[in-house]
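The complex appears here minus one protein chain, its other protein chains still in place.
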Amino acid sequence: MMQIVLTVTAVVLSLAAAGAIIRIARGPSLLDRVLAADVLLAIFGAALCIDMAANRHLNNLMLLVAISLIGFVGSVTVARFVADRRENVRES
Amino acid sequence: MNRKRISLRQELPLLVWLVFVWGALWQNFSPGNLLFGALIAVVVARVFYLPPVELGGRFNVLRAVPFAVVFLGKVVAASFQVLYLAVVRGPDVVSAIVAVPLRSHSDLLVTATGHVISLIPGSLVVEVDRSTSTLYIHGINVRNAQDAAKLRKEVRDTEAGLIRIMGTKEELSALAQEAAA
Partner (left out) sequence: MNPETVIDAVSAVFMVVGALMSLGAAVGLLRFPDLMSRMHAATKPQVLGLFLLLAALGLQMRTWWVWPVLVVAWLFQLLTVPVSAHMVGRAGYRTKHLHPELLSADELEAVVQKAAQKAARQAAARHGTDDDADR
């Protein structure tokens, strides 16, 4: 049963990561890209979690915590220093 | 040093939390490890001094447990609502920015309310006005004034629940008067 679950989650998470990457590539503004990168990090975290649950080890637990903290620090920093550099403000 | 001294009682929740994190990260709750963790917690709290959080001085566990359960339920509902909106509505979704004046002026309660309503269905805090203690909330799928009123009521109810858990006595009596009126 674990094999089926692993396959299903791998497909689902790959699709999700593809969606987030499309948004990073397309995202009209910097903040959209930051948001999508944050989601991509969360998807990596989910993948680590599923790997640990399926193979019953805890090696990546600290990596998981570190990833979520890095995502937090990154998006807060960018949001703090983002400036409006577009010329036409109402068009994004 | 002209720092305001913090009483041990005020600092205790922080220390307990630090010791808990220490034990959890080591995955070891033996007395010796906890004692060493407590030592480090005290040193950290003394050396890396932060302004104390002004607690209301009370914490009602009987109110906190049902609040936590309802909160978990709302987190689940929030995810499924976003999922539904993303799949069904997609680009046509209409939102609004709603101003919600809060009753409390304490930092802790405004922060806690902001956190909780960011996680329950359909609301995110965009801006906070500390002087009037007003939250400006972005509500998703808010199409008319009725929806906005519902969102406002939800936020006010959340704040009332938090005041019942850990607000000061004055806020609590103000809340009781408001409910009676």
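Labels A and B are assigned to the chains in the order they are written; within every chain, residues are numbered from 1.
One rule holds in what follows: contacts are C-beta pairs under 8 Å (C-beta built on N, C-alpha and C of every residue); 3 or more make two chains touch, one makes a residue touch a chain.
Everything quoted here is computed from the prediction, not taken from an experiment.
The complex has one chain that is not drawn here; which of the drawn chains does it touch?
Result for the missing chain's touching partners among shown chains: A, B.
Over the whole complex, note the residues of chain B touching the chain we left out.
Contact residues on chain B toward the absent chain are 20-21, 23-25, 27-29, 75-76, 78-79, 81-83, 85-87, 90-99, 114-115, 118-119, 121-122, 124-127, 129, 136, 138, 140, 142-145, 147-148.
Using the touch rule from the top, list residues of chain A that touch the missing partner.
Residues touching the hidden chain, for chain A, are 1-2, 5, 8-9, 12-13, 15-20, 22-23, 29, 31-32, 34-36, 38-39, 42-43, 45-46, 49-50, 52-54, 56, 58, 61, 64-65, 68-69, 71-72, 75-76, 79-80, 82-84, 89-90, 92.
Methods note: only the chains that are shown with their structure count from here on.
Using mean CA coordinates as chain centres, what's the chain A-chain B distance in Å?
Centre separation, chain A to chain B: 25 Å.
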